[in-house]
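Omission of a single protein chain aside, the complex is shown with its protein chains in their original locations.
Order of writing sets the labels: A, B and C. Residues in every chain begin at 1.
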Amino acid sequence: MERVHELLGRMLFMRRFEERVIELFEQEQFEGHYHVYNGQEATALGAMDAVPRDDYMYTTHRNHGHLLARGADPVALMAEILGKANGLVGGRGGSYHAAWPEGNVPVTSALVAGNIPQAAGTALAAKRRGTGQVVVCWFGDGAVEEGAFYETMNLSALWKLPVLYLCENNSVPARYRAMGQYPSSTHAAPALTEVVRPFGIESHAVDGTDYDAVHDLVRQLMERLHRGEGPFFIEARTSRWPGSYGVWPQLTGGRFQIGWVFDPASAPEVVREWTTESDPIVLLARRALERGAIDRQGLEALDREQSTAVDRVVEAALAAPDPRPEDTFRHVLR
Amino acid sequence: MERVHELLGRMLFMRRFEERVIELFEQEQFEGHYHVYNGQEATALGAMDAVPRDDYMYTTHRNHGHLLARGADPVALMAEILGKANGLVGGRGGSYHAAWPEGNVPVTSALVAGNIPQAAGTALAAKRRGTGQVVVCWFGDGAVEEGAFYETMNLSALWKLPVLYLCENNSVPARYRAMGQYPSSTHAAPALTEVVRPFGIESHAVDGTDYDAVHDLVRQLMERLHRGEGPFFIEARTSRWPGSYGVWPQLTGGRFQIGWVFDPASAPEVVREWTTESDPIVLLARRALERGAIDRQGLEALDREQSTAVDRVVEAALAAPDPRPEDTFRHVLR
Amino acid sequence: MPVKTYAEALCQSLIDTCEAEPNLIFIPAAFGGLSPHAASFRPFYARYADRILGAPIAEIALCGIGVGAAIGGLRPVIDVLSASFLYQGIAQVVNEAANVLYMTDGKTACPVIFHAMQGVLPGEAAQHNRCLSAELWNSPGLEIVLPASPEDAAGLWKTAVASPNPTVFMDHQLLMGLTQDVPDHVDPIPFGQARICREGKDVTVVATLAAVPRALEAAERLAREDGVAVEVVDPRTLVPFDEETVVQSVRKTGRAVVADETIRSCGVAAEIAARIQERCWGVLKAPVKRVTLPDVPIPFSRPQEAVVWLTPEKIAQAVREVLAWR
Partner (left out) sequence: MPVKTYAEALCQSLIDTCEAEPNLIFIPAAFGGLSPHAASFRPFYARYADRILGAPIAEIALCGIGVGAAIGGLRPVIDVLSASFLYQGIAQVVNEAANVLYMTDGKTACPVIFHAMQGVLPGEAAQHNRCLSAELWNSPGLEIVLPASPEDAAGLWKTAVASPNPTVFMDHQLLMGLTQDVPDHVDPIPFGQARICREGKDVTVVATLAAVPRALEAAERLAREDGVAVEVVDPRTLVPFDEETVVQSVRKTGRAVVADETIRSCGVAAEIAARIQERCWGVLKAPVKRVTLPDVPIPFSRPQEAVVWLTPEKIAQAVREVLAWR
């Protein structure tokens, strides 16, 4: 009971965090494009709970969930998104380039597949230097369309690099999440798990809405990576949150309501199907309720608690100082 | 008998042509890097004899054999290699960029994998415009290491483009040519035929020293391409000619001697094994001799004939006029 | 004449060219980018859906497919969305498309259009704000089009579609809402003809793309506040470059400022400044000043972004500085 309670809390924290990001953007508290992690919470948490802090992580344009799951300070992340001086990278990167060098998330490329060879390079460094570190590399299904991906798979396999390639396919219709194959309009392969096989890279699919499934798989593969096996490839399948359909994130259907767990029909139509079939929070909460691991009151209290925590994060981030204009030319070169 | 006679003649012509190219370079008749086709003659001839003239061909830095097999004027090709005004592309390209626009070889990129998406694009044009043309795209095994290759495979499969991707793997040790798998130091796949399979592209391997095998396969696939099937991928396996080991082509072991067909031990050691096991001319001539399709005298006469023909080509090309300096700025733009 | 936004005028031109040129296709099409004016392109999408091919994120292959499709007789438009992403496929642009005609001694034409939105946008940070005009100008064999007004967008687009050459057509998200009286069907505007956006006798400002309206704003302010008459010249295409119009203007005013959103070192303004001092020596009364992005990646945070942003104030300041030389 403790564990599912905690896990639900962390997922709700992420959800409320992202909702506030969308609202802050709409309030013109920051500018520029950005991406939210709604619907993929179980993947990041399941994976990151299995990755030692000493290991490296590379993330993408859709990094908020990865960073929170990794344990980055939410205030510093929110401050980065708002471009504040105490942001994770001093307000230099914003949402696109939020990174956590102190937490072994060295830098964040927002170019599709840009981070993939970088992860391989860091793995090469760890391997040659004998540090025992391994690298987790997140990317989306879109990255599997880029040539950079294939070039890197070849090199990773040739050099047996200790990397876990963690592809989040967030475009899989609910009914295909657990199956072997699904159609994609932009990839000819019957499933993304297939594309690395010719290189001799071991490949796995997992339902990305299922914390335990992700966690078990990542834990096993991390152990094997630390034993010198690898590289490995995981396709974590989730279904696109309706608010992420357009070019800009939108709070489609409004803020998530904890009541939807109990009464899916009460969700606005635009998110109802997704909420019922694909929202990892709803899916986990319902399983917990069925098992009696939590009750409605407990869940509502948890949600209030997390919402309040996020409110405090936002307050602190908004109150943070701006970077100084006179520092603009610092760190072009060392 | 006629056919094998003619075929041996064409192969000998190619071989003598390339030998003269190497000698002309050593005589400083031209500068710049260049690549010869020795050892792959059967592949180009087998394929091109099955490709209608109306169809497009894209070639590479190693294009001499492809162009000759396609039917380009040898004098114009040699003149191009020498940078003459009547070269295939006016001396603008040299060996690297020899092309034959009038023969549907529109332009030649010498960048590894540079031509692959271009071939796909021309196929897209033919398909959308309904011209009924298909495209043959040559490249080396090295191109399968480039991201451009994979991006194009995905698009070709998604759009069902009428392209025959003809990969010449000229680095396969003799004993692996007819087998399913072989080791490569720069590709992790157990065989290059495997890498396109995840995209759903039909893939074939063929012994590139065997004219008939190449011809039959290409003919079948061309027919199917013209019926709207495709794309297809062929890996044509040959073994590297010792003169192509270094960064510069070298007439290792001297000019090819027709006597090596009859007495392999008479070949200099540096080329002996290759000559015996991998030279498509020797392999074909020996089969023809065994069958009685040709005799030693006939073969020697044929070789003299082709050598003389090549001498005349070289003479004509050397006598051709130089491009005019004042035309240097023509054709930057139309 | 109806008032149209840049997006509306360009949309109409897309429709006109699709109508006139059956071989015109788009791989993919993302006009207007993230701008609210992207919606203005709906008439085009609705009418010519069959001309638009959805595509994976594969810039190398897409740019190369553009080269091959153009060779094969289509008029392909390869839309890489942001100019920043052109780096991914740039080998096919600068070392393939640009060389086709030359390497074949004029025998094979390659009339592909590469389309991208270029220019610095608020909050887009270091990687999404790259301006590639200079890299492209450094690669002979490409035409480069930078339309700064609704009518220019429409008219230059028509010329791009008709051009037998590889053409990079780069519009700007922040210009999409710019309005102007534009006829329903705009005539093609020839490449290589600069536009004198505002006449003046005291100083020439050569400006491109988003710098054009900002130069005009600076000129307005300088006229009002300093009584200075600024001539604003927009070359509209970098290749071909209308050096004569620029030189004539500088010969008249004797002073020049170049405003362009590429990074300073080896940027577009460096080239134009180098040419002006070469051609206008003797009449120049002051060094040519450049207003560009400084040699620094674009920071995300607003206060630092404001430091690098190319503003009307910076243009006005540069004008005042060149006027201070006697």
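Brief remarks follow.
Going forward, a residue touches a chain if its C-beta (ideal position, glycine included) is under 8 Å from a C-beta of that chain, and two chains touch if they have at least 3 such contacts.
Owing to the predicted nature of the structure, the values given are computational and were not obtained by experimental measurement.
Within the full complex, the chain left out of the display is in contact with A, B, C. In the complete complex, the residue from C:58, C:77, C:134 or C:230 that touches the missing chain is C:134. Considering A:118, A:184 or A:244, the position touching the chain not shown turns out to be A:118 (whole complex). In the complete complex, the hidden chain is touched by one of B:46, B:91, B:208 or B:280, namely B:91. Of the candidate positions C:5, C:40 or C:84, contact with the unshown chain belongs to C:84.
If you put the missing chain back, the residues of subunit B touching it would be 30-33, 83-85, 87, 90-94, 96-97, 109-114, 142-143, 145-148, 185-187, 247-248, 322-325, 327-329, 332. By the touch rule set out above, subunit A reaches the unshown chain at residues 56, 58, 89-93, 97, 99, 101-102, 106-109, 111, 114, 116-126, 128-129, 131, 133, 147-148, 151-152, 154-155, 158-159, 330-334.
The missing chain lies against subunit C, touching residues 84, 87-88, 90-91, 94-96, 98-99, 102-103, 125-127, 130, 133-135, 137-141, 238-239, 241, 262-263, 265-271, 273-274, 277-278, 281, 286-290, 294-297, 299, 325.
Following the convention adopted for this analysis, only the chains that are shown with their structure count from here on.
We define each chain's centre as the mean of its Cα atoms; on that basis subunit B and subunit C are separated by 42 Å.
Averaged C-alpha coordinates give centres for subunit A and subunit C that are 37 Å from one another.
Between subunit A and subunit B, the centres computed from C-alpha atoms are 48 Å apart. Shared contact sites, meaning residues of subunit A that touch two or more other chains, fall at 145-148, 185-187.
Looking at subunit C, residues 55-56, 58, 60-61 sit in touch with two or more other chains.
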